[in-house]
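A single protein chain has been omitted from the complex, and every remaining protein chain is retained in its original position.
Presenting chain A:
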Amino acid sequence: MTKWQKQIRTWIGRYFDLPSDVMLDLPRITTIGSIHVYIENHTGLLHFSDNEVRIQYKRGQVKIIGKDLGVKMMLKEELLLEGEIKSVEFLPEA
């Protein structure tokens, strides 16, 4: 995605007051306390284990660290994690 495309998308999103996840192909991450994480609009599950889950999105990765993590449900672009969540970390591509 070229730079000017990005800029136009940002501008359209602002102008029409659209949700940024739709416009910018970014993941929407919802957490319920520290027990559930609901991730939409991701592009792939990279790795998961009891204490770490890595998810790919358009512009990088999301790293979720916790204890006793498990995937409650996995759909094409949705992911529901449960367990004891400690942190959600973004690792954008350079």
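Just so we're on the same page, a residue touches a chain if its C-beta (ideal position, glycine included) is under 8 Å from a C-beta of that chain, and two chains touch if they have at least 3 such contacts; residues count from 1.
To be clear about the criterion, contacts and distances are computed from a predicted model.
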Seminar exercise, completed: Record lookup, UniProt, unshown chain, options "Blue-light-activated histidine kinase", "Similar to stage IV sporulation protein", "YCII-related domain-containing protein" or "Membrane protein" -> protein name "Similar to stage IV sporulation protein"
For this session: Could I get the residues of chain A that touch the absent chain, sorted low to high?
Result: 44-50, 70-76
